[in-house]
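Note that one protein chain is taken out, while the other chains of the complex remain in position.
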Amino acid sequence: MSAAPTPPLPPPTPSPMDAPSGGEDRFKLRGWHVALVASLIGLFLLFYQGLWGDPSAIPTVLIGTPAPTFSGPTVVDGSTFDLSQYRGKVVMVNFWASWCQECRLEHENLLALYNQFRTNPDFVMVGINYQDKLEDARQYLSVYGSPFQQVRDLKGTISIDYGVYGVPETFIIDKQGVIRHKEVGPIVGPDYNLLTERIIPTLLQSPGPSAS
Amino acid sequence: MTFDLVELGHVAVILALMLSLVGVAAPILGLRTRNGAWIVMGRQAVTLIFLLLAIAMGTMIDAFLTRDFSVKYVAATSNSKLPLFYTVAALWGGHEGSLLLWVFILSAFCTTAVWLHWRTQPATIPYLIIVESALMFGFLALIIFLSNPFERLIPAAADGKDLNPLLQDPAMVMHPPMLYMGYVGFSIPFSFAMASLFSGRLGEEWLKVTQRWTIFAWLCLTTGILMGGYWAYYELGWGGYWGWDPVENASFMPWLVGTAFLHSAMVQEKRKMFKVWNLFLIIMTFSLSLIGTFLVRSGVLTSVHSFATDPGRGLYILLFLATVMTVAFGTLIVRSPKLRSLIQLDSIVSRESVFLFNNLFFLVAMFTVFLGTLYPLIVETMGRNKVTVGPPYYNAVFMPIALGLVFLMGVGPSIAWRKASMENLRKNFLLPAVVGLAALTAALAAGIRSPLALGGLAVVGFVASTIVFDFGKLTAFWAARQHVTLVAGFFTAFIKNQRRWAGLVTHFGVLILIIGIISSTIYQTEKVVSMRVGDRLQLGPYTITFKQLHAVTGANWTAQEGVMDVTRGDQFIAEMRPQKRIYDVSMTPTTEAAIHTIHTGQIFVTMPEVSQDGTAMVRALINPLVLWVWGGGAIMGIGVILNLFRPKRDGT
Partner (left out) sequence: MTRTAFMVVALLLTGSWGALPVFAPVEARAAQVEETALDDQVREIAKTLRCAICQTENIWESQSVLAAQMRAIIRERLKAGETPDQIKAYFLSRYGDYILMKPRVRGWNWVIWAGPFVLLLIGGIMLTRTLSRWSASAASTPADPLPPLSEPSRKRIDNELRAYDQ
């Protein structure tokens, strides 16, 4: 390393370059001090909060609104499925696709859930095939199995009606035809328990629509 | 046991981390004990850090070049089919590697600054070493503990993933290093400012010393931002160059405050005023660089640019950021009583005043971008429905403020210091005002109705005339006085006023940039149609004929390529070949635009979709005067370079 000696440190008096300060040197709290500190604290808190959120998640605005009706051909045989036929029942609508990895994660849970509630005549489960090819969808179902109906969303109108922006997404519709709950992402763990132990039983117990 | 180069690099970074602590501690000891040897140790530490990080970078580059897929980072960002040029650039294509680049540039600048100013700044060098070492420590700790590029994959991957195809482009290769040089460049004035605050030497010294650093950092940041826009335009295929994406905004905010600082520093230099203000500005500029780093890597905002993230890293960066900002602003507040300047202002109508308004506009502009970027987060935190703040917002709110700034840009250089007399105002601004009004009238007469275009043309006309008259008057004066031609007079005047004129050249570049922006966005022509081979499309005065659709292969991709003929009446203009590519390894599709330049505008054709049956969706644009955007940027750069490389003269 360099052998040149460092210049000696200057004496610790202020240099003549400094402009003379007018008036007192003691610290006095000013408005801008407070404003600056407050802004910094606010900013750090905001950033901290932001760390734990998901910036790409879109919260749904449909809870408590009437579920959009839809009809479409089923995946298996092309017969028509119409949601309005199931008014008065609790309907679980699950959006999935054969190319979606997370849908595979939840598929077993969906089957288990279906088995748990199938004996209740007021429970209906239907899957909506999202942005998929018919062959791929049929292939997926034949491999993984599906005892409940599967509807094709031909032009994406069903998904858009439900404000879907990814798969899997699941909606629970009550007997009055109102959307009560939405799950974004695979139904596993605590979400699964929430549905099977609280939400669906509660909705099944509530009375159906008064008129026919 | 084979010699593992990558582990050497890993060890080098660990040593650098430890040395950064020495870099903090040694100068502190030196100041306490008044013993210069400790300061020398500090200098040695930072120099060694630079050498170690150079070694680390070297070993990583070697790992990439030898396709060493036992290194997790290499496997994640490159594969064996990736062309060599992009393989090296993949080093900064991901989070961990780009952090290594950041800290390497930081150490390079730190070492340069320490050696450069060693003799001339003995009082503040110790503090400079402390601050820069502390910054390096923060980044090195992040790298070693949370974002280690040297992590190994056991067993090694057979082949790597692909570098995002969008990044396989020359402009994209240079964009991060340039941008980081801008961010890091501002750390030097920041460190000198902190040195001034810590040491109690509160005069103009730090500004004089860092003037060239500030200009250099500004040049790098501006170039980096423009490169990003250039890449977006040529590579992404949507025909635009700026999307007000959160990460773009993150680089724009330090630029705005950095530009304000650059100008305000001139006032302090000349008039010794605004001490606290300038310290505030440089602290804010560097803080915004760090905030930018945070936003890109923490997952707080959605962006095309964000790196893969996790909250742990984000939390660390937030704590680091908060520490730096608290210490910096806190010290400023504590020292502020000693920083009173003697305000000698004779009139509101003066250059000092214009500079202050310039600062106001720049800060409000920065605040606008800041608010727009963070508002969705604020709204979400408050528990309300998510909103989107997209380009339409910025175009409506930011543009008017920008035009106001451009107007001030015309007033500032020509108005007198201290107090501008009516005569001074008349001489300098009457004619330009007339030109501006004339431009406005001409625009209205030509049928232009967009408020942005009208305002832009009027302001540009005004400012351009102030610049031209400034050049003209001095050229004529020197030509007359030395009895030479105007051209010779121009060069004489230039040499005698190099700093001022270099600034005016940069301002002129801004004008060209603004015209390019207004023209290529407001007056863009777009047509999107479905075409089969043989079809023709009329785009403005041009006819596009779809001649052929075939498959092509590249180094690591295959594509459907359309061959289009562009004609104007009977005259053949060009053949254009847009592509829809699929990259082999990642199966990522990209749209490659075909671009043809006509004078300074461009025809821009893409094929967003190609169907099996031979129909293609074709998107054709005319971007008038778009080259003025890059041209304006280049002129800005030339002005800055002329400013940086002035002959040293007494008194300047």
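Going by the order they are written in, the chains are A and B; count residues from 1 in each one.
The definition used in the following text is that contacts are C-beta pairs under 8 Å (C-beta built on N, C-alpha and C of every residue); 3 or more make two chains touch, one makes a residue touch a chain.
Worth saying up front: this structure is predicted, and the values here are computed from it rather than measured.
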Chain not shown: contacting residue from B:S450, B:Q538 or B:T597: B:Q538
Which of A:L62, A:L111, A:V178 or A:L194 contacts the chain that the document leaves out: A:L62
Of A:P73, A:G88 or A:G163, the one touching the omitted chain in the full complex: A:G163
Residue, one of B:A54, B:L116 or B:V529, that touches the chain absent here: B:V529
Residues belonging to subunit B that touch the chain removed from view: 238, 243, 245, 302-304, 342-348, 353, 356-357, 360-361, 363-364, 367-368, 371-372, 375, 379, 382, 384-393, 396-398, 401, 404, 526-538, 547-552, 591, 608-609, 614, 650-651
On subunit A, residues whose C-beta touches the chain left out of the figure: 56, 58-62, 65, 131, 155-157, 159-163, 165-166
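Everything below uses one rule, namely that only the chains that are shown with their structure count from here on.
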Euclidean distance of C-alpha centroids - subunit A vs subunit B, Å: 35
Touching residues on subunit B, where the partner in the complex is subunit A: 30-31, 34, 36-37, 39-40, 43-44, 47, 118-119, 122-123, 200-205, 272, 275, 294, 298-302, 311, 314-315, 318, 321-322, 325-326, 329, 333-334, 336-342, 374, 376-378, 380-381, 385-386
Residues of subunit A defined as touching subunit B within the complex: 1-2, 5-10, 14-15, 17-28, 30, 33, 36-37, 40, 44, 46-53, 55-56, 58-59, 61
